[in-house]
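Here the complex is missing a single protein chain, while all its other protein chains stay put.
Let's turn to chain A:
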Amino acid sequence: MGLKQQLEQLKEQGLEQIKSVNDPQELNQIRVRLLGKKGPITEVLRGMKDLSVDERPKVGSFANEIKQEIAGAIEKQVKVLDAVALQKRLEHETIDVTLPGRPVKTGTPHILNQVIDDLEDLFVGLGYQVIDGPEVETDHYNFEMMNIPKNHPARDMQDTFYITKELLMRTHTSPNQARTLEAHDFSKGPLKMISPGRVYRRDTDDATHSHQFHQIEGLVIDKHVTMADLKGTLEVVAKHVFGEERKIRLRPSYFPFTEPSIEVDISCFACGGKGCSVCKYTGWIEVLGAGMVHPNVLRGAGVDPEVYGGFAFGLGPDRFAMLKYGINDIREFYQNDLRFLQQFQQEVK
């Protein structure tokens, strides 16, 4: 058999072997065996020294062709085997995507603070500054400056925790009206502020009373701020918190620090005004108190009521949250049962 035939035979056998290999390692062994320095092709080429000078290049290039053909076949088979291996691996790695995710805990803001933050953002957008004030107040700011002198019957409306004769737990956020009015420089423009915070009343805790709760005070003072502006502002709040379809209605009321004073009702969000248990079959729900700032409050804080005037309102985040989310017991806000708190995780607005 001539060299050429030997090479043909090697090629035939090699290609046959390569095709039938399933194992990458075996394929590698075949590569080494066929194409290595001790492989049969190299062996055959060693016999070239016996050939004529004319024949050598022909056989040489033929041998190279065969080498390349075999190498190509191996390459092809590697890819085939790789694809098979990948397929196997993917099958092996398949997981149950319906199993629950690894728990990553995120915290839930307290629902009252969600309500407060939301209102703060609303008012900041309307050009209001957010102002803090002390929780331990003086009788002077909590009462006297709010036009509630000693022995005023309105002091009975707000049972007070006194610390000393002059110091007390603030019963409302209204003292921040006086504090802000005193500090404000009206030559630099109007005063628009809200002041959220904790307030305290001497009450026995039960489902509807809490000795600690929250208020947001609002105050707008300028040369021409009207009661119609108050109505419009409260409409914005009502719609923002309780829904675009809400209507409001004002009823006369009494606060010593506003005149005129009003209570504000919103049309019932549960029944739309037809009457239901939420609104006690009236179609309306009382949500806040407001009014035009009493001249005595302005004068007391050094602001001329003949020139400046405006409105104030006080709203209760606790009440808002209770109404909006159907919470029946105000104590839930302060007992901090995690199951209660965490249910508000989804609620951002």
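Quick note on the criterion: contacts are C-beta pairs under 8 Å (C-beta built on N, C-alpha and C of every residue); 3 or more make two chains touch, one makes a residue touch a chain; residues count from 1.
In the analysis below, contacts and distances are computed from a predicted model.
Undergrad: Assign the chain not included in the display its UniProt protein name, restricting the answer to "Phenylalanine--tRNA ligase beta subunit", "Carbohydrate ABC transporter permease", "Succinate dehydrogenase flavoprotein subunit" or "PqqA peptide cyclase".
TA: From the listed options "Phenylalanine--tRNA ligase beta subunit", "Carbohydrate ABC transporter permease", "Succinate dehydrogenase flavoprotein subunit" or "PqqA peptide cyclase", the omitted chain resolves to "Phenylalanine--tRNA ligase beta subunit".
Undergrad: Please pick, from A:33, A:223 or A:274, the residue that touches the omitted chain in the full complex.
TA: Among A:33, A:223 or A:274, only A:223 touches the chain that is not shown.
Undergrad: Identify the residues of chain A touching the omitted chain, counting contacts across the whole complex.
TA: Here the touching residues of chain A are 99-100, 102-110, 112-113, 117, 120, 123-132, 134-138, 151, 153-154, 156-157, 161-164, 166-167, 169, 189-190, 192, 198, 200, 202-204, 211-212, 220, 222-229, 231-233, 235-236, 249-254, 259-263, 292, 294-295, 309-310, 333-339, 341-342.
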